[in-house]
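Report on the following structure.
Just one protein chain is left out here, and the rest sit where they should.
Coming up: subunit A.
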């Protein structure tokens, strides 16, 4: 089993990220995502609990095709939105072929402690395989692919947020007063970064 961990900061408030979450497909980095459907949704103790099914094309190297001979993969995405505490948690896993390779991802979106106009996304992923003799190679491949895709996912999400909130940084700068010099600096930084999320760290824990 391989474990992946990383954090990204979005230059958008938690409310904006939560609204963008439902609209993050399609985006320029999600051409492999073919469909997206909500299959259950309910309120539990004031929290919104949803389940969606996504279908994606299965882009795998030739050597892996002896284990997974399918054109599509199905993904189940569970999510819980706690608007009161500003927490959005998503839990995503593949359906079918889980003995060959299972990828489970958990992302927690919370309001940034230091700057409430930003959102922190903490991503965990578990990549596992039970193919005798090949599990190590499959996990290594799955890990590398996930790592690459994780950055693309953040980039794609940022693209969607930028389209939803194009004037956000202009407005922020406009509110800054002369007395708030540090805020001005921060706003300028925001504008220059323009919604590029910074991956803070990535670590690998081989088990």
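Keep in mind that, in the parts below, a contact is a pair of C-beta atoms (placed from the backbone, for glycine too) under 8 Å apart; a residue touches a chain by one contact, two chains touch by 3 or more; residues count from 1.
The working rule: contacts and distances are computed from a predicted model.
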item	value
Candidate names "tRNA-splicing endonuclease subunit Sen34", "CDC20/Fizzy WD40 domain-containing protein", "AP-5 complex subunit sigma-1" or "TP53-regulated inhibitor of apoptosis 1"; UniProt protein name, chain not shown	"TP53-regulated inhibitor of apoptosis 1"
Hidden partner chain, touching residue among A:104, A:117, A:135 or A:149	A:104
Full-complex contact with the absent chain, from A:35, A:57, A:130 or A:163	A:35
Touching residues (missing chain, whole complex) on subunit A	3, 5, 15, 18-19, 22-23, 25-26, 33-39, 41-43, 46, 48, 51, 53, 55, 74, 76, 78-81, 83-84, 89-91, 93, 95-96, 98, 104, 106, 124, 126, 205, 207
